[in-house]
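Just one protein chain is left out here, and the rest sit where they should.
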Amino acid sequence: MGRYVIRRLLQMIPVFIGSTFLIFFMVYALGDPVAALFGDKAPDPATAARIRKDLYLDQPLWKQYLHYMGAIFQGDFGTAFNGQSVTELMAGAFPVTLRLTLVAIFFEIVIGITLGVISGLRRGRTVDTSVLVLTLVVISVPTFVTGYLLQYLFGVKWGWVRPTVSPDAPLNELILPGIVLALVSLAYVTRLSRTSIAENVKADYVRTATAKGLPRSRVVTRHLLRNSLIPVVTFIGTDIGALMGGAIVTERIFNIHGVGYQLYQGILRNNSPTVVGFVTILVIVFLLANLLVDLLYAVLDPRIRYA
Amino acid sequence: MPDPERPEPAGYDPVGPRPKEAVSPTGQGGPMDLALDEAESVEGIEKTAGPGAGGPRERPRSLWSDAWHQLRRNPVFVISAALILFLVVISIWPQLIASGDPLQCDLAKSQQGSAPGHPFGYDTQGCDVYTRTVYGARASITVGVCATLGAALLGSALGGLAGFFGGWGDSLLSRVADIFFGIPVVLGGLVFLSVVTSTTVWPVVGFIVLLGWPQIARIARGSVITAKQNDYVQAARALGAGNARMLLRHVAPNAVAPVIVVATIALGTYIALEATLSFLGVGLRPPTVSWGIDISNAASQIRNAPHMLLWPAGALSITVLAFIMLGDAVRDALDPKLR
């Protein structure tokens, strides 16, 4: 187990290099960012040339990349165009987004699995159908609309919560955005756990457990749920990336200055230090999340072993 | 007809139904194995419902027709198939049920409600919402179905192999998937799609497959890792079954359910993703009409003209519903325990 973890951690190095280069290349392919810094006015050629020189944009791609990587190893992730260092942006954005993601995952787990278990056990009944309808609504209505409606109802009309999140983004203000962010993933988690439960509910070990006279709740939580969780856990593992890097819409609606926003700005402004820096950290988060998921497999299903 | 349920289509040579193997220590293995045989040997969903109680032993009867009879009796399957057939028909011939021109717009009627001949009202540009919803089916369903199919096939093939064999191949594939997870949709879309000048839906489909496969691969990998622990798989191995045989006959059918679930929901999210790409100016280009574009245009106007959102979003719901139901029916057919 220990060796397995170490091996997985070592695999991060090639992934780190690969993803930084890929993203660096992609931002490079977006084109020259300098002209857009001047607004509607034409850029002054001498000033633009100097900015390009300072950003190493006049160098060939591989030199730019080496220079960037060299700086990273000295702890310098570069600066965004507004003069803020990317490290500073990341220090501001990642904690907020991480909290938002955790809130979202919390709701995915609690609501999603609960609904999934209920509808899986009551397959084909009213409750199952209602959950299906909810799923459809969540999938077909854009996040912008659900987010905006919930914000309007809870924040403006009834005034139960602040409609927007303050800069420090305390957990209590992140509940509503967390739910909005979790909605689409909730659909997946619910359907996945429903299917797994429905599949396993007639398995031998469940029958055995029931026959042994165990109370139903214990059968469901200890035997049934545990064996049905692997697809759900896998999904949540893959979803962390989508939640952290792709929460642009939710973050905008609730004015959360998180990763999604910074990443989006960085991309729109072709700022490679911002984009590469943020994506690199995100990739590391995925790697850790996936490692965690793989280790959870062994916990949930003791037959699975890692050498 | 999309069949995301087909577990391992590539490289498998259908051998037709054979006598079931005696490798079912669970007591459930028999019918299950047969179910697999059927699922793989013919392309369709239809086969799979066949092996009810005792069915397997009646060799002379055509499993094809047997399965067809079974599935036909499943109302879920019938309804979903009818819905999908309807959607396909209006995708091909939208003019069957819509007489207008989706590009004929009169700004003076911007966001007006329903009027005679225009039951769903008008959108911001003054185009007829009904006509656009009907005409949007083609692009949206093509994108949704093809992208889902592509991502599901590619993802489950790669993920399944990685999960089954493990080792360095698994590491390599998983780490490549990690890098793909890291590519922000916006960045990928702007880079890959802005260089494409084609006005067809295929670049968009390709791009969604490119970003979508890692997730399905991960799900498939997880399922396969669990499924291969099952006793009957170990038994098959003990009996000297080859890898290909074990993977295709014993593991895949037991691992396919989560893939189907994720793929059917992803169908809806892919149609919405197309809208995100169009919003960035790199998705489907006008004059292509799609639900995704209309939904994203309507989203910001939700306070002013909710009817603009209702109809295309409703159409999207129905499409997703049809495929979820189809997926359910097929998955049930694949799983003897539920019967």
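We just call them A and B in the order they show up, numbering each chain from 1.
The rule is short, and it goes like this: a contact is a pair of C-beta atoms (placed from the backbone, for glycine too) under 8 Å apart; a residue touches a chain by one contact, two chains touch by 3 or more.
Everything that follows uses one rule, which is that contacts and distances are computed from a predicted model.
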Omitted chain per UniProt, picking from "NtaA/DmoA family FMN-dependent monooxygenase", "Peptide ABC transporter substrate-binding protein", "Sortilin N-terminal domain-containing protein" or "Hydantoinase B/oxoprolinase family protein", is "Peptide ABC transporter substrate-binding protein"
Of A:Thr20, A:Gln64, A:Ser119 or A:Gln151, the residue touching the omitted chain is A:Gln151
Among the options A:Thr114, A:Ser130 or A:Ser166, the absent chain makes contact with A:Ser166
Touching the hidden chain, out of A:Gly2, A:Gly39 or A:Pro302, is A:Gly39
Logged for subunit A, residues touching the omitted partner chain are 30-33, 35-47, 49-51, 54, 81-84, 88-89, 91-92, 148, 151-152, 155-156, 159, 162-164, 166-168, 170-173, 251-255, 257, 261, 265, 267-270
Touching the unshown chain, subunit B contributes residues 103, 105-108, 110-111, 124-126, 189-190, 194, 279-282, 285-287, 300-301, 303-304
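Quick note on the criterion: only the chains that are shown with their structure count from here on.
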Subunit A to subunit B, mean C-alpha position gap in Å, rounds to 23
Note: in the complex, subunit A contacts subunit B through residues 7, 11, 14-15, 18-19, 22-23, 26-27, 29-30, 132, 135-137, 139-142, 144-145, 148-149, 184, 187-188, 191-192, 195-196, 198-200, 202-204, 230-231, 233-235, 237-238, 241, 245-246, 248, 263-264, 267, 275, 279-280, 282-283, 286-287, 290, 293, 297, 301, 303-304
Seen from subunit B, its contact residues with subunit A in the complex are 26-28, 171, 174-175, 178-179, 181-188, 190-191, 214-215, 218-219, 221-223, 225-226, 229, 257-258, 260-262, 264-265, 268-269, 272, 275, 295-296, 299-300, 302, 309, 313-314, 316-317, 320-321, 324, 331, 335, 337-338
